[in-house]
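Before anything else, here's the structure in question.
Presenting chain A:
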Amino acid sequence: MQDFLSSLVSVAFHGLAYGMILYVISVGLSVTMGLMGFANLAHGVFAMAGGYVMLTAINSQGAPFPLAVAGAFVAVALGSMVLERLLYARLYTAGELEQVLFTIGLIFMAVAVARLIYGALPQPVHLPEYMKGQLRFLGRDFPTYRVFLILFSIAIAALLWFGVERTRWGAMVRAAVDNRAMAQSVGVNTTRLFTLTFSLGSGLAALGGALGADIIAIQPTYPFEHLVYFLIVVAVGGLGTLRGPFVAALLIGVADTACKYWIPELGAFFIFAATIGILLWRPGGLYGRAAT
Partner candidate 1 sequence: MTHSGGYVADPRFRAIEWLPWLLALLCFFVAPSYLPLGSYVLTMIIFALSLDLVVGYAGIITLGHSAYFGAGAYIAGIFAARVSTEPLTGLAISTVGAGLLGLLTGVVILRTRGLALLMLTLAITSLCLEFANKATGWTGGADGLGGFAIQPILGLFKFDLFGKTAYLYCLVFLFASWWLVRRMVYSPFGASLTGIRENDVRMNAVGAPVYMRLVVSYTISAALAGLAGALLTQTTQYVGLKVLGFELSGELLVMLILGGIGRIYGAFVGPLVYLLAQDYLAKQFPEYWYFGIGMILVLVVMFVRGGILGIVDAGIAKWRGASA
Partner candidate 2 sequence: MNAALEVRKLCKSFGALKVADEIDFCLERGARHALIGPNGAGKTTFINMLTGRLRPSSGQMLLGGEDITELGQAARVKRGLGRTFQINTLFLKLPVIDNVALSVAEREGVAWRMFRAANAHRGVIDESMDLLQTLGLAEDARNSVARLPYGKQRLVEIAVALGLKPRVLLLDEPAAGVPSLESHRILEVLAALPGDIAILIIEHDMDLVFRFARRITVLAQGAILAEGAPAEIAENQRVREVYLGERHV
């Protein structure tokens, strides 16, 4: 019983950390899909890029951890802004198939570039000393870094919530998600709004990729391998909401960890089956608008 309780806490804790990382990575995708109606399969590329930027800064430049993380966010946000202006923006009105193909093309290119520069193996993660220990809480040890991850991600979620619910930018985003034509007609510059939102979303993905490098290894196949999870978070949560991906990411993080811990012979089977079930029950996701 004691053992079970102990493993329960452990699964919940690690599941939570994994779920929070999934959230930080995927929330940008949810907004891109909800706001621009763009099926961006290449979202994982930004997360991977964030991971590489951070690890390069730490491993070969000796940059301090906080600076490296911030650098990942800024570099990817700026880079994605360029991409959005040059390429993505041209395909907002194109069909789903074109968007899917275009973003698959981006994945191929990113995978190739990553392998050229870094080789096929996962990058080693060197955390600073102060992140390495254990924190003692209620008579149990918790890895400091994961505690930090959870708290940091919660802070980001809160910040996002504040941004969307309480700021002018958030009001414009919400208006444009509801009715783009209406938003435009009342003077929202949707082009700029899209660019900014896209780059923020990509920056967040980079942040998630960087912070989560310890959990989801940074390697060239990253955008292919984990895409399913990011998409599941978005689809199960529902498009264009903040709460949806949050709840979905936590559910998936915990469920996936639990499955792999207790019934490893099933692997990720349960997650995919559950996703199919949820999407059939609610095609728009848990918190999505009824009709899609």
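Here is how the candidates were picked: all candidates are chains of the complex that A comes from, given by their letters.
Assume a residue touches a chain if its C-beta (ideal position, glycine included) is under 8 Å from a C-beta of that chain, and two chains touch if they have at least 3 such contacts; residues count from 1.
Since the model is a prediction, treat every value here as computed from it, not as a measurement.
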Candidate from this complex that touches chain A, chosen among 1 or 2: 1
Residue ranges of chain A touching candidate 1 (in the complex, touch as defined): 33, 39, 87, 90-91, 94, 96-98, 100-102, 104-113, 115-116, 224, 227-228, 231-232, 234-235, 239, 265-269, 272-273, 275-276, 279-280, 283-285, 292
